[in-house]
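One structure is given below, represented as structure tokens, and several questions about it will come after.
The complex is shown incomplete by one protein chain, all other protein chains being positioned as in the whole.
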């Protein structure tokens, strides 16, 4: 475990923030306060955070429809996110994006993406920019198990290999693409094996285990920053909830879901590891939990009160000039 | 060599017909008698013929922009093809398709395709139809080395594996995609290895050698017809000419091209093999050459005299009903 | 006749055609759902439940869940059609056409012409269109003008459960590639729908309100809103004729021209940004062929030239509303 106490606290803070944020989003959605489609990340926190702990604001990530976790892991402001998801004028994207299009370019977050397979080509472009500018930054794309079949993703990987770009492809295998099992949709039943055939180092890790993800990503980032080209990582961790908030989840059994939420919780696993190894104390973690709860509470409170955008905002922000 | 004398004659006839047909097309194009873009297949004859010898009219093929060879190998009428390429009203497609869109659905030829990566999804659909109808027919798609990178191709392969369809993916590695080498554009430098990762049997064969192609295809077809699912074959054989007729070919050296045309000619290789093994006599082959030369001559003559389509043809054939 | 929702009407059309013709099959992501999962089969029945129950009757060989690979789906649909099936593909959100458009517009739509009239490609592509779900820029578009533009495609946009059933049956029986666009805000709309199968021919407009002062042309959800505007304006003494052409390609221009001949005025409502829209298309055809009847400028009511916004406050301003339609009608009548 080559990671110091401050970093462990930061990792836990981010994972817990994702969880708390999403639990609140779920509740607010159920209450009718959040419009549109919302896809929750709970259960997969170790993937986003294990990956993004290695990244600075200069590094870029491209995300999916299930983007809250990636945003928070990348350091995007939670309050602005909440306002955006509530559709408010002072949200991160002025209320024009919403959950599926949250972006924060200053943080290197190139956007959630409501098109499955949308982000990998974009991340390859960002990696190209880094290489051309002679920077040592990297670009990361997140794709689901379902999305791993999309043609755009394969094209992006090939291009990254051809140009030897500092791009890292994360495949988040959470068991399902909507209501379809990954073993059905991925003909080879081996996402990362198929990826390896594209000619880049590719590893599968336990996506519930922050440390496993963190280690694999560390290697991929070192490789990319030093000109060693692209890599891929498959993180395996089931989502706790449905595809979207409101999904009746008939394709899962109650037992399987309960088992998952009980045995596969990345936060519990993290807490156990760091307290067992006496790296952090339960008290430290509890204190963070409280802090985060307050932050999320305040964000939701202020979001609910913030004004909506109005007619004057409808036609702005389409072009820089027109 | 599990192939009888009649079949050998048929194979030679088809390979020679492709060569003779294309030599004539080249000459007619240079003379200004053929409009549009024309892509020649010379040098790759053993690929199309080795593959299509196993197919009946009930089996389907989907082709590329370089489709003459596939058509002839599939048994499409040479005269109608020539008329089409000349843009005449009695051409195979009424002059509406041309070289890049020749199709003959009665022969199971689903069309040349001017979109790189266009055919594999179509072939998968044809394979699905065969399976659903309970027929034992198969569907084959041809793709180039350049096209092997296209997302649509990867998607099609995955789908064929998921649904275990009688689809066969032929990758014709002729060294170049336009003016780009395949080792550059295929990041893994291993087309068929990358394909194997999709979860189907995949073999690379010498695409100059009819017998090698024929053997590999035999196995793939048996597998497909008996419900064993999809396969892939990479046939390696350089094209003799440029990407299109008129290509100055600056990306090749004169020596390389001469060497290729001298040492890698599938027709010469075939002739040597069958005469060495005393399966066919030079006289038999020469007789076929003569027959084919006459056929091509007659086709070109009649094409040059055939009438063009006119105003009454412009707006027909868009819909069945409208 | 029984009251049925648009969703039920569509489901019934699919079921009846699948019973009638074994060549009809359904392809799409989660058209059944539950493949490779521990839970139930038929867990989704399509993203918004239209195909629910069909896998139970027809099995997974005819209701086929697909990986998230729209190019492969559309291509396989086209290939299967060329090879003698009559597939109905579900593209889910129409916004996804961007990842598979080649198979639709360069392949399926062009086969017949490029192959000299010898190809028959009987396929239906169902897709959900439209705003109102607060789904943002990539899940709220209509995109019907992009399909209408393409020679070789037919484009259907039903506005009632009755039409939805009859038009979908026609689409399945039709020998050409058909894009069938379902407004996602209309699935729960109720209406009278006969139990038996019936087909509504393409290219025949429905005059849903007769009137004498102004002609309003609108499709899908906008047809409903145009009817509401007409009802509203009747109280103001304005007599509005509302035409729902039901299919954008072929388009029943004759009915529109006949109406404009009577009214002299035209408003076209289109849930789409304005440029190269269906509103523009119809306005232009009338400005060419019905010019002498026109007493006033042709007005269009469309979305602005912006992507679809997420926030409810913006989306409500974005989509043509009954108020905006009524205002345009008042304006054109005052000329």
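Each chain gets a letter, A, B and C, in the order it is written, and its residues are counted from 1.
Assume contacts are C-beta pairs under 8 Å (C-beta built on N, C-alpha and C of every residue); 3 or more make two chains touch, one makes a residue touch a chain.
Since the structure is predicted, the reported quantities are computational estimates derived from the model, not experimental observations.
Of the chains on view, those touched by the hidden chain across the whole complex are A, B, C. Within the set A:129, A:279, A:293 or A:306, the residue that contacts the chain not displayed is A:129. Per the touch definition above, the residue from B:9, B:105, B:249 or B:320 contacting the chain not shown is B:249.
Note on the undisplayed chain: of the listed residues C:114, C:242 or C:256, the one touching it is C:114. Residue A:159 is the one among A:159, A:205 or A:288 that touches the chain missing from this view. Screening C:8, C:148 or C:313 for touch with the missing chain picks out C:148.
On the side of subunit C, the interface with the absent chain consists of residues 71, 95-99, 101-106, 109-110, 113-114, 136-138, 145-146, 148-152, 249, 251, 273, 275-281, 283-289, 291-292, 294, 296-300, 304-307, 309-310, using the contact rule stated above. Where subunit A meets the omitted chain, the residues involved are 60, 62, 91-97, 101, 103, 105, 110-111, 113, 115, 118, 120-130, 132-133, 139, 151-152, 155-156, 158-159, 162-163, 316-322.
Considering the complete assembly, subunit B touches the hidden chain via residues 35-37, 87-89, 93, 95-98, 100-101, 113-117, 146-147, 149-152, 176-187, 248-253, 256, 308-311, 313-315, 318.
Here is the rule we go by: only the chains that are shown with their structure count from here on.
Arrangement of the chains shown, judged by which pairs touch: all-to-all, with no pair of chains left without contact.
The distance from the centre of subunit A to the centre of subunit C, with each centre set as the mean of the Cα atoms, comes to 35 Å.
The mean-CA centres of subunit A and subunit B are about 45 angstrom from one another, to the nearest whole unit. Residue positions of subunit C touching 2 or more other chains: 67, 69, 71-72. The set of subunit A residues that touch two or more partner chains comprises 149-152, 184-187.
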